[in-house]
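Removed: one protein chain of the complex. Kept in place: all other protein chains.
And now, chain A:
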Amino acid sequence: MNSESREDMAINSIKLLAGNSHPDLAEQISKKLGIPLSKVGVYQYSNKETSVTIGESLRDEDVYIIQTGIGEQEINDFLMELLILIHACKIASARKITTVIPNFPYARQDKKDKSRAPITAKLVANLLQTAGADHVITMDLHASQIQGFFHIPVDNLYAEPSVLNYIRTKTDFDNAILVSPDAGGAKRVAALADKLDLNFALIHKERQKANEVSKMVLVGDVTNKSCLLVDDMADTCGTLVKACDTLMEHGAKEVIAIVTHGIFSGSAREKLRNSRLSRIVCTNTVPVDLDLPIADQIDISPTFAEAIRRLHNGESVSYLFTHAPV
């Protein structure tokens, strides 16, 4: 029965839809797949409500909506756009809807840790499913467990293979040491250190005491090393810059920061400009206009393009957990 119905099901096509959050990434994915973006209009009425119109048939197609979580002013607008796009595709009779969310919004609000806070990442998961999403592709979730917030499949891709390539080809890799800027990121950095056969160290921010400024403590030795400070995201960059200072004070030769999600909100740019970092590297999971001489970028659009191709063809995605496609 299943076999028969599967055989009888018409072959369908990939349809790529882009919201307004990251048109550049959507274009690059489209180019790599050789599939033009479908015509979609996403506008805001004067009363700020979001309006979506789809300019071509999606009936029975395999739809991929590319929309990342970003923007100090627009993060909620982009989330609403995504939900409305999903719903629009649903009622336009799409066969399957996959949301491609390179930076998952509200990912840091993933637990009710010692407070009465909501688990907003869970709410976002519920909203996506309620809107009609059938599958999610994202990257470097702040916590892998967020996959468990969903009842639908979630492919959490990794920037790690791309980061490894960058480190091997563009850093003083033989003299490097991996550093985590906080205790929470120790596991990620330890895994990277293993793959590169390098040592790693850890910075621990001691809790602030009354009338004292919190201070950073280095665990490990970084003397004369090229420090690769690795994190999943760079937001206000205060911790990153302080971590860099701590490493330089402990005799590091240089400090390069490598992050997946380059949010750079608030006064991040100013802090980075005045910092002692020799380089700040991030992927393009979010649009970055870091106009600094120390800025560099890792392109992860090939990873997403390949994930979409494999997902559509029913192929395994796990190759991408250890390899960076060109």
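In this text, contacts are C-beta pairs under 8 Å (C-beta built on N, C-alpha and C of every residue); 3 or more make two chains touch, one makes a residue touch a chain; residues count from 1.
One rule holds for everything that comes next: contacts and distances are computed from a predicted model.
Per its UniProt entry, the chain excluded from the display bears the name "Ribose-phosphate pyrophosphokinase 3", taken from "Ribose-phosphate pyrophosphokinase 3", "Acyl-CoA dehydrogenase/oxidase", "SKP1 component dimerisation domain-containing protein" or "General transcription and DNA repair factor IIH subunit TFB5". Taking the complete complex into account, A:Ala201 is the one of A:Ala201, A:Leu272, A:Leu290 or A:Leu311 that touches the chain left out. Residue A:Ala143 is the one among A:Ala143, A:Leu164, A:Met248 or A:Ile294 that touches the chain missing from this view. Contact with the chain that does not appear here is found for just one residue of A:Ala92, A:Ile119, A:Leu164 or A:Ile294, A:Ile119.
Considering the complete assembly, chain A touches the hidden chain via residues 110-116, 119, 121-122, 125, 143-149, 154, 156, 158, 180, 182-184, 186-187, 189-191, 193-194, 199-202, 204, 206-207, 217, 219-220, 318, 321.
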